[in-house]
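Okay, so here's the structure we're looking at.
Every protein chain except one is present and positioned as in the full complex.
And now, chain A:
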Amino acid sequence: MKRREFIEKTAAGSALLGLGVSLSSFGTSKTKHLTILHTNDVHSYIDPFPADHPRNANMGGVARRAALIETVRKENPNVLLLDAGDIFQGTPYFNYYGGELEFKLMSMMQYDASAIGNHDFDNGIDGLRAQLPHAKFDFLCANYDFKNTVMDGFVKPFKVFNKDGIKVGVFGLGIELAGLVDKNLSKETVYNDPLEIAQDMVRILKKEQKCDLVICLSHLGYKYRDEPNKISDIKLAELTQDIDLIIGGHTHTFLDKPTVVKNKAGQDVLVNQVGCYGINLGRIDFYFDNDKAKAIDGKTIIV
């Protein structure tokens, strides 16, 4: 006899015994809904683009993004709000306030976590450290070793979020700094191989932490056509397993919909990136069931 059926049948007995605890919910299949919202490469764009802008007229704007996020939260309070890095640099807001306003606004919108982008070092690692008191969200990066820098102790490799009983493991990855970030800015930050680190993270999150969902928050870049060996989100998806979603940044790639990639175990991984400057918000809805059979029967991906 299957355990699930057995629990169902003894549940009635349990109620009769007057324990006052209903077990019925354990027998029937329970569904849950998690909404992931994400941005990347917002680059200090706080105001919408002006109406006469040649490319992005009337697009973006933090106050509008906040309204959109509020609407989604009303629809489903189970939201995880993430950013894939390069919060800094691009408008005078950064030059004047060094990222203070960006962090304060993200905190007001209740961002849960962010990756670290190369431009987040633009005022030096000390400049980034100085703005941290304004951020009420976590910075996640598993492959930068900040041990000998002022950022030591302020960046986590991963965080496990419990969203209505769903365990969501999120880990961060940063791009190679050499050639991209002046050593005077990143100082003693050590870059480690993202692929190896990702494999460690997945083992911890899936096997040890027993997460229901594993998300990689990456600033590696979507894909490098001219440099096929360079690690990117697409390559990372193909070369690993047990990552459900990669939220990317850096390449300012405007994807109309998430890319579905087969990982090394033949399972589907979603890779998404929504351009830059806060012009779009990425939205991915995950529906869960505690009945494994329903998942094995085949999950539906609608993109």
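The rule is short, and it goes like this: a residue touches a chain if its C-beta (ideal position, glycine included) is under 8 Å from a C-beta of that chain, and two chains touch if they have at least 3 such contacts; residues count from 1.
As a working rule, contacts and distances are computed from a predicted model.
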**Message:** Suppose you had to identify the omitted chain by its UniProt name; would it be "5'-nucleotidase C-terminal domain-containing protein", "Phosphate transport system permease protein PstA", "YprB ribonuclease H-like domain-containing protein" or "DNA-binding protein"?
**Reply:** "5'-nucleotidase C-terminal domain-containing protein"
**Request:** Would you indicate which residue among A:L101, A:M151 or A:C276 is in contact with the undisplayed chain?
**Result:** A:L101
**Complete:** For chain A, residues touching the missing partner are 1, 7, 10, 13-14, 17, 19, 21, 23, 26, 31-32, 46-48, 58-68, 70, 89, 92-93, 95-97, 101, 104-105, 108-109, 122, 165-166, 182, 184, 210, 212-213, 244, 254-258, 270, 272, 274, 278-292, 294-296, 299-303
